[in-house]
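Here is the structure we will look at, set down as C-alpha cells.
One chain of protein is taken out of this complex; the other chains stay put.
This part shows chain A:
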Amino acid sequence: MMQCGWPLLGPLQWIRYVNRQVMVKAGNDEEHRGWLLTVDPVSASLVLVTFREEGRASVQVVMGHAVEEVQVLQEADEETTRRLQTSFLPARTCGLDPEELRRRRAGVQRWLEKNRVPVEEEGDQLRVAGVLTLAAPYGPEDCCSSNQIILDRIQKLIQSLVQSPYYPD
C-alpha cells in the first residue's frame, strides 16, 4: 500500500490542520469530511467531528497508516472552534456538594482501612498504597493507577462498598 507523507509531517505541521474542515482520502476508496479535532502524534490518526442536531456529533477516526490525501476545505469560525474544543472534556461533572464529598471520602477511607489497605488523604483525593489515586466521587471508576493488580483489587473493594446496603447515598 502506497503511503503518502502524512505520518511524516510531524506535530508542528499537523497542528496547523486543527480546527479546519478537511477532506481525507483513506484506504483505497474511503473519503471522509469533517472538522479536524486533533491528530494523534503517535499514530498520525486524524479525528474528524461532524455535528448533528441537538448537540450530538459523530466522530470518525482515520488511521494514520491508511491516509492517502488530506485537503483543507475551510477554517472554523469561533462558534465551531468552541464546540470542537469542548466536545471531549470530561463529561462526568461531580454533582455532589463539598460536604457530601467529604463524607463519602471519609467513608471510603474507613472502608479501605478496615480492609487493611494503607490510605492517606491528599487534598480531595485519596492516595492508596502509594500507587493509586482515588478522586471524587470515589467510585470504582475514579481509581487511577499504573499498577494493574492493585487497581483491580481496589476497584473490587470499592465496588463491594458501593453495593453494600450501608453505603451512604
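In this text, a residue touches a chain if its C-beta (ideal position, glycine included) is under 8 Å from a C-beta of that chain, and two chains touch if they have at least 3 such contacts; residues count from 1.
By definition in this document, contacts and distances are computed from a predicted model.
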| item | value |
| --- | --- |
| Listed names "2-methoxy-6-polyprenyl-1,4-benzoquinol methylase, mitochondrial", "Septin-type G domain-containing protein", "Autophagy-related protein 101" or "Gem (nuclear organelle) associated protein 7", matching UniProt entry of the absent chain | "Gem (nuclear organelle) associated protein 7" |
| Identified contact with the non-displayed chain, of A:22, A:47, A:70 or A:119 | A:47 |
| Selected from A:38, A:109 or A:155 as touching the chain missing from the view | A:38 |
| Hidden-chain contact residue, picked from the options A:61, A:76 or A:101 | A:61 |
| Interface with the unshown chain - residue positions in chain A | 7-8, 10-12, 14-15, 18, 26-27, 29-30, 32, 37-45, 47, 52, 56-63, 65-66, 87-91 |
